[in-house]
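A protein chain is absent from this complex, but the other protein chains hold their places.
So, chain A:
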Amino acid sequence: MDAKTIDEIIEKYKNPSGMVLGILEEIQNINKYLSKDALIYVSKKINVPFSQLYSVATFYSFFNLNPVGEHIISVCTGTACHVKGAAEILKSLEYLLGITKEESTEDSKFFLTTHDGCFSLNAARCFGCCSMAPVIKVDDKMYGYVTIQNLPKILKEYGWSKK
């Protein structure tokens, strides 16, 4: 991400309230993850120590410090979804995508990316769609009443094919 874009984002946050999270979120929304360079740049620009930005980025589950796949699949593991079988959905997706939990990233967040870089899989805490449990989100699209049977169909919308 170039310095100009970051400058423009920083420019939007004149009010100190919410500035740090706001800037990091906007960068991630464009870039999908927070690179070390971006963090260093922001740190200098807004005069907040790098160590603080780094601890913020690792504390909040929203932030990714590593590059992610082309499509991000988030499985809700909130209570309503748990009661309706979210664990089986997650397990199924791990198998369908050929990735397992052991490979999770260094900052210990559950975030797996397929070897071809097409998909990242993670667990989320409630999208507020609990009435449609179980729920998964692919990129910005929410899918309600998900079943193990219709997972392949959803994945195919994003170019997945069974190996």
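Note that in this section a contact is a pair of C-beta atoms (placed from the backbone, for glycine too) under 8 Å apart; a residue touches a chain by one contact, two chains touch by 3 or more; residues count from 1.
Throughout what follows, contacts and distances are computed from a predicted model.
**Q** Among "NADH-quinone oxidoreductase subunit NuoF", "Pyruvate dehydrogenase E1 component subunit alpha", "2-iminoacetate synthase" or "Sugar-binding protein", go ahead and choose the protein name stored in UniProt for the chain not displayed.
**A** Cross-referencing UniProt, the chain left out corresponds to "NADH-quinone oxidoreductase subunit NuoF".
**Q** By the contact definition given up top, give the residues of chain A that touch the hidden chain.
**A** For chain A, the residues touching the absent chain are 15-22, 24-25, 48, 52, 55-56, 59-63, 76-84, 88, 91-92, 95, 124-133, 135, 140, 142-145, 147-149.
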